[in-house]
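The complex is shown incomplete by one protein chain, all other protein chains being positioned as in the whole.
Should a chain be cited, it is by its letter among A and B, assigned in written order, with residues numbered from 1 in that chain.
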């Protein structure tokens, strides 16, 4: 195993030369070089060319493409090409194709149509991986291997017989006896007790709801089954080419999708955490597009344990898969790329480098658009390539975050079950609302797994962490005793890992920490809000989506109560003093302004008194984003102005490594970006 | 056959002890006893425990559970456990599972996944029923048998080969010759003439619309196929245990669902009509939640022919199957339960008694919630149990209703066909709008089948009764001659039982009764309204969803005409004087206020002059609900204040049997309930 250790910020992305006549390749590579592209991912969907038939192989075109890249010192991330098997394979082995939740076997003609538990697919894909590894192990352009592509993007679930068999094996490993499975699933209800593992099926569509724990275990299994494909490919690569790092691209944080992979479990399997991210939709009054990037980047960094990570795909401009695809206006590309780098990426790669002229992604934007290099978009990319190169000195620095937010795919999956008290919001919506509030309040947030070591954080947020271990409450209580501030929201700590509800009052795992006891959940329908007011009558926030019937212990402060509606007078915000810290309980989801005010108020207390955040006011009142990366006494302050108003930054002695200019005070024009090197405080 | 004859108001509901360790059972029963629970339904989904394998049986746990209940004098309604077969059965007999309208066979892992026409399921279920009957026939706690559960809730239709065969047998029984089927269905159109019954299939999804009469007969068949399962189970029970009444829970009136069972046909098959009802959604300006309860209860009572009925399930608080599940605020449980009792129930049972901690219904509320007995919800249940017990003296009394509304599942099913002039509203929407208007006008309404004896009613409403027999018009005319008032709305009397339109003008069956002739239907799109104004120019109502091109006979009064739009000047309300009665035709669906005014005006006339309704003004202008139950010279006036304003009831000499207080004049506080015993007028 060899970690990825870059000496320049990777800048580039997907190049699929096989789409064009070979005569055009050289000009394309020349254009990429002109844009300072220093890395190309090649071969993601090339299986049908590399292996045109069961016993035919053709690497010549790839040899040529890699040679052209190497001539220009462009590194290659070589994909294993296993993402989509060739038509001949899918036709010869129809049993390898994905079967959906209603028993329909997907037709060929698209991509990623293979079952993660298919033995014949596994075997054929590993043969290909070995061939590629053997051929290119010593290629001078080869910088990293990339298994498959966006594992599970379209084949996260398969309901075929191979999957069913593999699921049963997985369940037997987990539960050993069928009695323990029945117990974990609560199978005695609805006459679901199984007499043997052989009776269990994947939770395909049934007459009504499937058992929630059955579905949750199925999600866990599906994630593991995909991970197994990556690990199997990686093992071949390490066997043949032990000195080359291996990664695969995660899909953390795009849109409202929770996704089907538990990347906290996956992170250890890669030599660098790589991620793809795309903004979805348009700016709204509630959420700004750059907040989507912050969410994705902070989440990816958390999955990477805080280490620098690799942005494998983002869009030069519009994509092609939304209903109406937004195009980046002039100047936005630079801010978009810089925000991922600010938040810990040491690589900024695009899908794609040269825009296709046919096929399903021809309207996905590229560094070289349909219009060619004589275009505003290409000129912006060239300027960006120059600037990215100047960030080389920051490689390896890590993002300074004093706030942790605890998130977990298993909780999110459990919350998706249609029998929850409310399906009126998406599983990560609470975390996202909290992330936006905290970010606007000036915090930089790491999204961490509840089992991670949290001791370095002064402020921990637990946003709708529905499933958790019993001991988490104790761990957080211990942190609070030492001065940490803990904010827990509704829908946290309710159930254990089998989705069994903790009795005696909500939120079971955190009742002692918070000093409250919930008797009933009371979801609100979409669009309805209720005012939370302080004892003095001040409106603190507008509650949305959720309320609770709640009792506060004697020593717990009730900071707000509901003003009207069916639950008027019930607590709407509580705080318990714990040692030198505090624990808040928030039994609702506040409106953005109310949440911001709450986050600012808690955060002010969470900062060590020696270091009030000089940027907090600026960030809370403008569209300016500020993030710090640090390494050995040096701090890089990334300041990005996403708004249309020029601002002045707080006093900051240093040098802008993008412009080379030194100063103690900085203007940041509307739309502009600065990366100011200063000494770490 | 033995009718259910209670000596106390049944109060209790579902207890599924098998979900918890046996050590917890006794404490649970103790808590139920504390809440005055006197009846538990047991064994609804226990097949997989009772018969863990093809030749294994285990009744010990059930023996124990029943013994515990009996110790506390809690009666048992013993379910036959046939609602959901065990996994081993469904896997051994995949042909017993439900196939949907696109040929998909539902996977196991949920509930009620069995075809009503499956021979192997029928046989296995009856074996289980016989075993249970033989074991518990003499058990002292056994009060009633309950076949299956919510028959057809998730398996109302199955498109498998067994269903197809049974459907053909059913059709042959109905039509005898294929020529008569072709004639009834109008099969000559679209080249659908069948040469033999063997060619007919269930109306699974086809290229476009299926034949409407084909679909209607399918609905009739599906209802009969489900009923046959109940009857088969009942016959076994009566055979083994002839002295024990048998019922099964109907599902009348929940949400907008018309349902798939013709409960008017089913009613004779049970020893007491039992029903499950759940409110759906939230209060709105158009409909208040307690009106959903009134609708369901009045409909159930009508199905029961006016006799007392059994509320088998209602929710202590929220349910778990809506998108956002509403929680009952403090005090509502009492009003909810009391309103069913007011409207003729002699039993008030809940799903469920103790809240599950795992499985698909763990977020369905219970008498003992997750928080345990130390909770506001449990304390309310205890208080309610006390009060319900005080209603014992009213057992067997019947609801006083002088208004009948004619409804019919066959009509509703026919209206659901997508080729109707408008699918912009649901089949029972007209009846519901009329029911709300009448209820607000102070009436208590029995929903009756058109073939029922209607002679006791002074006022008969025919709301969108699309299919009916030819003779119904004559029967209503005869009633009118004797002084009854008849209100017929649009979409009534159009077609015969084969859905063949009566020619010569709408509404065929009622043209003579009403003295009108419709030439064309003219549906209105959602959201569009047209004003109906009197000859004097007064606005009577806003018409919605429907208009007609209509001619009134010379002797028919036109009380309103459309004020504008394409059909301005056409009649919007007519009245024909018939003997000492009247017949109104309402060719639209009025807005709530307009409908209320119309209902009040007609109703004032319908009351015998000696007895003007003293509550009418109160009910029309507040959220107070008033219903009377009578028995042998005694009247129980149930008065429920669902609003937040205290009111004073009209003079009423009597005793409040809830409080024991006697008076001649009563305050009814916001949220409060009174049940005043007085002498019957």
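Here is the rule we use: contacts are C-beta pairs under 8 Å (C-beta built on N, C-alpha and C of every residue); 3 or more make two chains touch, one makes a residue touch a chain.
What you see is a predicted model, and the numbers here were worked out from it, not measured in a lab.
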Open item on the list: Just to verify: which one of B:193, B:398 or B:601 makes contact with the chain not shown?
Closed with: B:193
TODO: Check the options B:27, B:92, B:126 or B:204 and report the residue that touches the missing chain.
DONE: B:204
Open item on the list: For the chain not shown, which residue from A:38, A:80, A:206 or A:317 touches it across the whole complex?
Closed with: A:317
TODO: Please pick, from B:34, B:269, B:498 or B:601, the residue that touches the omitted chain in the full complex.
DONE: B:498
Task: Interface with the undisplayed chain - residues on chain A - done: 16, 18-19, 45-49, 52-53, 81, 83-88, 91, 98, 102, 104-113, 153-155, 281-282, 317-318, 320-321, 323-327, 329, 356-363, 365, 369-372, 375-377
TODO: Go through chain B and note every residue touching the omitted chain.
DONE: 102-103, 185-195, 198-214, 418-424, 498-506, 517-526, 549, 566-567
